[in-house]
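Could you have a look at this structure, given as C-alpha cells, before my questions?
What you see is the complex with one protein chain gone and the rest in place.
The first chain written gets the first letter, and so on, giving A and B; residue counts start at 1 in each chain.
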Amino acid sequence: MDKILLNSEVIIYLLSKSLMMLLLFVAFLYSVVILKDWDFNQFTPKQFALENRSYLVSVIIVFALILKSFLILYFVHTIDALSEFVPGAMCAAGVIKANIYGNYLLVLSLASIFLSFVWMSINAMDIKSLDYPYMRLKTIFFMILFVLLVVEYGLDWLYFTHIDTQKAVSCCSVIYGKVGGGIPFGLDSVKLLVLFYLLFVLIVLSVWMRYVYISAISTLMFLVVGYYSVVYFFGTYIYELPTHKCPFCMLQHYYHYVGYLVWGLLFGGVFLLLDSLIMQIFFKEKSIHLTKVATVMLLLFVALCSGYVMVYYIKNGVFL
Amino acid sequence: MKSSVFLEFASGFVLRQKSKHLNTMVISIVLIFILSSVMFVSSSIKHTINSSLNNQPDFVITPVQDGINQTLDIDMVEQISSIRGVVRVNARVYGRYYFRIKGKSFLIVGVDFFDEQNSKLLQKLIGDNSLDEFFKQDNMIVSSEVAKFLKQHFFDNSYTFKLPDGKFKSVHIYKTIPHNTNLIANDMIVMPIELAQKILGLGEDEVTQISFDVPNDAEWQNIENKLYLKFYNINVTNKKEIKSYYDDMFNYKGGLFMVLYLVSIVTFMMILYQRYSSINTNDSKDIGILRAIGWSIKDVLKLKFFESFWVVMSSFIIGVVAAYVYVFMFDAPLLIDIFIGMDNLPLDIELTPYIDMGMLVSLWLLFVVPYISATIIPSWKIATTSATEAMK
Partner (left out) sequence: MIQLESVYKTYWQNKDEEFDALSDINLTIDEGIVVLKGISGSGKSTLLSLIAGFDKPTSGKVIVDGMPISKLPDLHLSAYRANKIGFVFQHFNLIESLSVEENILAPLANQDIEISQAKTKVQKVMQEVGISHKAKQNIKNLSGGEKQRCAIARALVGEPSVILCDEPTANLDRENSLKFIEILKTLNSSNRTIIIATHDPIFDDMRLEYQTIHIHSGKIGS
C-alpha cells in the first residue's frame, strides 16, 4: 500500500481531490443557508448577501467541474503509471480491477461529471432570468450531487489504499478477450458496427429536426454501443492487432495518447448532448450552441475511429 | 472576436499592476523551481538507470563475498546452460586494476569475444573494422577518460600492466570510446577474457560473474530456486529486483520530497489566502469602480481569474524553464548530491534530458490547483463588495 500512496501521481490526485472537496464542502454549507432563507421578494441586506453567496457556490462548482474533468483523465493516467507496481497489469485495465472499488469509482466519476454539466446549464439559465426561478431546484440538486461526490471521494481513498502490490491481476487480454468479456446481447462485430453508424446518423437527424426524445434515447444507446465498438473493433485498428481489445492501452504514449481524444470526444459529446436535451425537455431552453458543440464532438469521434480503420486499409490493403 | 474587448482590457489591467503580484510570483517561481528540479533530476536518473537496466541480462550470478570464494568456476556456465528456459549464458571477469596503490584505478572487464552475443558487442565497440585485426595481438578498448589519463602518464598507444606475479604485460590500445555513448563507463577497459584473467591474477577457469536471460517471466522464480539448489556459494540477483529497489528508492525519496512540498504548499496557500483577502484598498477600489460602471459579479470574477491565470502560467513557465536549465545544462549542483548520496549509483552520472507530458501535467496540477483553490474565496469576496462601499 505504501508503494501506491507514496507514488507522486497518486499524491497529486488525492491532494487535488481533497482541496476540491474542501471547497465543495464550503459551497454545501452556504447552500444549506440559501435553501433555508432564500426569499427573492425580500429587500433585506440578508437576502442580498444570499444572492452574493449563490455566486460563490456557482464559482466553486464551476471550478470543481473543470477540475474533475481534468482529474478523471489524470486518474486514468495515474493508474496506468501504477501498472508497473501491480503484478500482471500491463495497463490501467488490470489496475482498475485490483479491487472492487475501481470500477464503481470510474462509473461514479463519469456520472458526477455529467450531473455537474447539467447543474451548470441550469445555473446559466437561472442567473439570466429576472427572479432566479430555479434557485431552490439547483440548490437541492447540488446538495444531492455533493453527497455523490463525498461517496466518490471515499471510494478514491478506499481504492488507492486497497491496491495489493503482491496480488496478481489479470491483464486486458483476459478481461476483454474471449475468456473474460465479449460483446453483449449476442452481437458480433458487423452488427455492432452497423448499429454504431446507424445510431450516429439517427442522432444527427433527430437533433437537426429537433426530435428531442428520439435524440435522447439514441444518444444513450450510442454511448453504450460506442464504448463496445471502440473496445472490440476500433481499438484493434489503433493497436493494429485483432486480438488486442482494451479501452485503456490506447491512453499510453505508444499510441500517441489517442485514447484521451477518443474517450474525451465520446463522453464529452454524449454528456453535452444529453445535457442540452435535458434543458430542452425539462426547461424548454433551446441550448443551440451546446447542441452544436456536442454534435461536432461526436462527429469528430466517429471520424477519428473510422479514420484508423481507413488508414489501416489503405496501408495494408486488407482489414484486420 | 467579442471577447477580445475583455481580453484587451484585462491584459492592460493585469500588466500594469505587475508589482502587485511580484511577491506572489517570486514565491511561486521558487516553489515551482525546486519542485521541477527535484522531479527532473529524479526522473532523469530513473530513466537512465532503467534504460541501462534494459540492456542488462535478466540474471546475474556472483560469488558469495565470504573472503574465500571470490570467483566462480567457469564450469558453471555449462551447468547453467543446461537448465531449461535459460539462454545466452555469459561469463565475465571484472576487477579493479590499480595504477598506483591507493590511487587511480581502472575497471577491467574481460569478455569472451568468441561468444556470439559478445562478438556482436565487440563489433559495436570497434565499429566497422574487422574482428581479425583485433585478435592479431593483445588489444584492449578503453574509454576516453582512461585514454586521457594514460596519455598524461606518457602511455600513448599502449599500456604495460604489472601482473600479480611480478611480470609485465603490454597491451595495445585498439580504440578509444567516449563514455557518454552508454557503451562503456568512465573508467572502463574492455579486453578479451583470457587477458583479463592474466592481468587480474585469475586462473583460466575462474570468472567473477555469470549472467543469463530467461525470456519467460513466469519461470524466473523457478529457475532461481533451481540455481540455489544446485550451487551453494552464489548470489543470484535478477533485473526486476534491481529495478524494484531503485523504484522503491525513488518513490521513497520522491515521497519525502512530496511531503516537504505539501507542507510548503499549505503554507503558501495560507499566505495567498491572506494576501488576497487583506482588503488591498486599491484593488478593492478599482473593482468597486468597475462594478459601478456596469461590470457584473460574473465579469469581475472573470477578470480575477484572468489575473490569477496570468500569474500562475508565468510563474510556472519561468519556474520550469529555470529548473530545466539548472538541471540539464548545469547538472543540478547541490541538488544532485542529495540524490547521489545513495548506494549503488554510478558516481558520475550525467543527467540526460528526459521529460514526459505526464510529468509536466503533474507539476502543473500540483501547483495550479492549490493556487486557484486558495484564491477562489478571496476573489469572490472582492467581486461582491458593494460598489459604493469600495469607492468611499
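We take it that contacts are C-beta pairs under 8 Å (C-beta built on N, C-alpha and C of every residue); 3 or more make two chains touch, one makes a residue touch a chain.
Predicted model only: the values in this text are computed from it and were never measured.
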Displayed chains contacting the withheld chain: A, B
Contact residue for the chain not shown (choose from A:127, A:217 or A:258): A:127
Touching residue (missing chain; options B:87, B:289 or B:325): B:289
Touching the absent chain when the full complex is considered, from B:12, B:178 or B:203: B:12
Sites on chain B contacted by the missing partner chain, in the whole complex: 1-2, 4-6, 8-10, 12-13, 16-17, 282, 285-286, 289-299, 386-388, 391
Residue ranges of chain A at the interface with the undisplayed chain: 40-41, 43, 48, 51, 55, 127-132
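Note that only the chains that are shown with their structure count from here on.
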Approximate Å spacing (C-alpha centroids) for the pair chain A, chain B: 35
Residues on chain A engaged by chain B in the complex (per definition of touch): 3, 6-9, 11-12, 15-16, 19-20, 22-23, 26, 52, 55-56, 59-60, 63, 67, 70, 74, 77, 81, 84-85, 127, 253, 257
Residue ranges of chain B in contact with chain A within the complex: 39, 247-248, 251-252, 254-255, 258, 262, 297-298, 301, 356-358, 361-362, 365-366, 369-370, 372-373, 376-377, 380, 383-384
